[in-house]
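Complex shown without one protein chain; remaining protein chains in place.
Letters A, B and C mark the chains in the order given here, with residues in each chain numbered from 1 onward.
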């Protein structure tokens, strides 16, 4: 039932550099539960892409299977999307990216999709430093199959059905840091002010960018004892650093106290302005980021914000030394060696 | 061609508490390449099990697929073994362990088997804290398929065929530490003096024990530019702490300098004597262990020895609260509720 | 509007269709409705037609009331439609049979354009009533459903006492909910009596046709069967429609499998990281002598196929429950189909064959699942129980579950320490009894003897690794022998056939069974008599070949596109394809007798035509 919304454009809707309104970045009507965190991620993504003036059709929307993996249908309807199979989005995205390095790959996954069935592929796509934005909508449960515990659920919590989480949670931010991701952040679908700039930064980052977005499942994991409920997260969230994305043209107004800010220049001349909320925060120290995450967990806090950024990251195609022309655009005369070469090859087998 | 070796026992072979000689712990004749590191692991295991006086038939030998996974056929021929499928040993071992908690599960895997195809299962068996010894014979390549690079190969090295390792290596010790393994060590098949006590400790440890054993592939990864060759490892190995296993009865002679030793009492009253070779070494600090490993890597050194030990670890069956009788020994009258119960169940559906 | 249009007339033979929005708690109210009719002694079948989504999408509940005891989906339009979802109102109106009734929420008046003239409209301002009656919006939501059930009681002549007792049972544990629910029922009941001429010409009358049958879904039965079958280890991964098999198993274990002395669990259940791990755990446990299973659906079967090949070749007992759904790929996860037949029978690369069981109702889910554990141990190979979404997730009126306390688990050929002492020549793959089934040993049994190395690679009779052609062929032929031997252990087919066989033979299995009795009756009305053969297991035996040989026209009726069971029959029995006509139904809804009969008749007349021509 995913029909497209009314195309009526309010005359006064703000347009971006491409002359597009945010309406041009929307997708089909969501079929998720009213209040689902994933829908908030959707609108944050719409806003981020609009503000970045991304040409919508130059984006590829990738996902696995799950409520979260349905979300790509609800944004950027001018972009192609691929709702693949459960837990295998990373490999499909890898192949798509190998075929055409010029698109922007925004992938949406769930914590079941990535921390359980997809953990191996998650780890290996990080390792391969694929140029993509990897979003996990972290709700601590399997929404689409009605609320079983995910491997990201905190030890000791019970899901709505009363099942107890017996084991320590798998933290995908920590794993991403560990495996060499060049952009790692955690955010909260309930905090658009923090989420939108982080998404803009992740999308602008050339290289592998991971964002873990706590995205409450209102139907199966929003109860009082949950640690992924809106209330709980609002109460226990702390932020290490907020990242503001400053596009190229926009000149920088120094609106922040000494030392509290760090400006990181990105590949295209745009800026990431990091506002440090924790005095001892370091943007480029993955080991420290891991320690901080664990430390806050011990305190019962959820650390969010930008965890790590390597501005001058290399990605798969640099490393592989792939041709500049996307492989899917190479013509037969470039690809096929032809008969003359073949006859000399034949001679090598006589 | 795995026939059993001559059963002739040298009269003067030392016997253990069970009256068994090491011969009773041997397996079929190895079909691995002459000089393969895995054969050294085999003999270390034979010695460790013999010295621990393990009843051979109370051991279950588990493995996946690979040269390393063939190894269980070459030790403990009185124990059952299961050479399963590639990368899936952890799940098979989990099931076996659930069925009978009273056996000792010694699993042998390869770095291809565990760091690539098996990475997801590796991570989740660690998380579930299964009571087992998980050995990875780390040779940086796929031996059985003739030498392709494994995900554990160091970035920048080339395999024998000349293929370059493009990405950062996956370090399974780090991952195990990260995911809550309660015993983590790295060793070298070329250093039996260090390996045997570590194996004894791992086997005696109740809970999940991981040992990463650098085990050179003489055929495909022992060349001069390899970082997994016997020569390279011998030259770059450093040891954080040696673990000596001291069985219950054997009384402790204090043969080591102040502070250089730490004795940890294990569940059964036996001791782990940790000889710290690095002054700032801590046995029970996983985050520090990770930092140390990475630090040594940066220095081009390979850190070995005991990385982490949690003596009072709980394991899956404690957590699951499984019955004391192994599940495979429960009789029908315990398992089957019978007809009376059934008729009341029927009534609930009228 | 509803002046002089003729009205449907029916007593105990009609269909009521509920149109709701999922996630609004309509399920339990609709369920109460179905149960009430059963408690009045009248057979009922109920089909839940729900979306692959959690909240806010249209969902339907189709209740067929049939004193003839025809419990398949009837199909076609419904005599009464309870239209509570504005989203789907248009199609819901279309789904009313001519002369039938539409009960709708008249709080907002129906948009009149294109309204049908040939049906009766029963408007009831349910939302308005709820807003008046209740403050809490959640209650306004929930009691809506209870209220229309109350109205239906009046309209269809359901005994109000029956409803009250049902409410009583339903809220045994939450007593304070009883009064408000009965109150809501009364609101609807009285409103209907006041505003409509009750009862309608379609109504129910008390009968005594239920006997000892129960109303339960197949997955509950399967989970319970696993408990009775002695399963102790489960590795699983959630997937619709199989999820509730394990959830039910777990909840029964929490009641029936806790050691009274210690409070510890006499079972171990692990939600695995994926399906490969799930079946890996079951296989590891089976290897180690515990009864183990996993439950999955379509995509899970594909992912398990490598491991299924291992279990076949390494000869490890394991039970797999496949609750089939509409494929291919992710397909329609909330629709039913029987389309994993081939992928299960021949799961995995290489020459591999698996044993399949085909339950047709919950009672059989219970029985065949329990039996599967015996078969797995006796035959040392995977046993796959082929259920489907219709069977697994819909409630069915079924024989009560039965268990003979004298029944003993069949653990198969497992050698004890004593046995091993008595044997001087143990070989894991020695065909001692010449039935292809060899004696196995469990780890830890004997300090000196019986240990062997289990492997997925070729091995000789003593479990030694081999690449010798003769050893390999010897082993493969023994596996074939074992497979042939298996059919003698398997449940017999259910055959209905007169002394002299009818012209037509119908072969079917699983949930198609529900439509067969009705189909045979309808065929008879058309002067066609038919014998029937219900497959209950694969591999087949001579019974099936005989049935095929004894009939001129055979129809293989199944719920998939590619006639997969027909393929299996032709291939395994060398039956002539010409003789076996496929009747396939694969739109994701349970098959109906109408569909079966129409297609048989169509095919027969076509047949005749060609005969006339040629």
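Definition applied: a contact is a pair of C-beta atoms (placed from the backbone, for glycine too) under 8 Å apart; a residue touches a chain by one contact, two chains touch by 3 or more.
Quantities reported herein were computed from a predicted structural model and do not represent experimental measurements.
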Checklist outcome for this item: Shown chains contacted by the missing chain are A, B, C
Next on the checklist: So one chain is hidden, and I want to know which residue out of B:98, B:151, B:302 or B:342 touches that hidden chain in the complete assembly.
Outcome noted: B:151
Next on the checklist: Please identify which residue in C:28, C:378 or C:457 touches the non-displayed chain.
Outcome noted: C:457
Checklist entry - Which residue among C:20, C:78, C:271 or C:334 touches the omitted chain? => result C:334
Checklist entry - Which of A:78, A:160, A:223 or A:236 touches the chain that is not shown? => result A:78
Checklist entry - Where the complex has a chain not shown, which of B:143, B:207 or B:286 is the residue touching it? => result B:143
Next on the checklist: Need a quick check: the contact residues on subunit B for the chain that isn't drawn.
Outcome noted: 1, 31-34, 65, 67, 85-87, 116-117, 119, 142-146, 148-149, 151, 219
Checklist entry - Considering the entire assembly, which residues of subunit C contact the chain that has been omitted? => result 51-52, 298-299, 301-303, 305-306, 309-310, 312-314, 326-335, 337, 339-340, 342-343, 346-353, 455-458, 467, 469-470, 472-473, 476, 480, 560-562, 564, 567, 570-571, 574-578, 586-589
Item to check | Absent chain, residues of subunit A that touch it | outcome: 1-3, 55-58, 60-61, 65, 72-73, 77-85, 88, 90-100, 102-103, 120-121, 123-124, 128, 317, 320-324, 327-328, 330, 332, 334-339, 341-343, 345-346, 349-350
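Rule of thumb we're sticking to: only the chains that are shown with their structure count from here on.
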Checklist entry - In whole angstrom, what separates the CA-based centres of subunit B and subunit C? => result 44
Checklist entry - Can you give the whole-Å distance between the Cα centres of subunit A and subunit C? => result 40
Checklist outcome for this item: Residues in subunit B with touches to at least two other chains are numbered 120, 123-124, 128, 320
Next on the checklist: At least two partner chains per residue is the criterion; list those residues in subunit C.
Outcome noted: 273-274
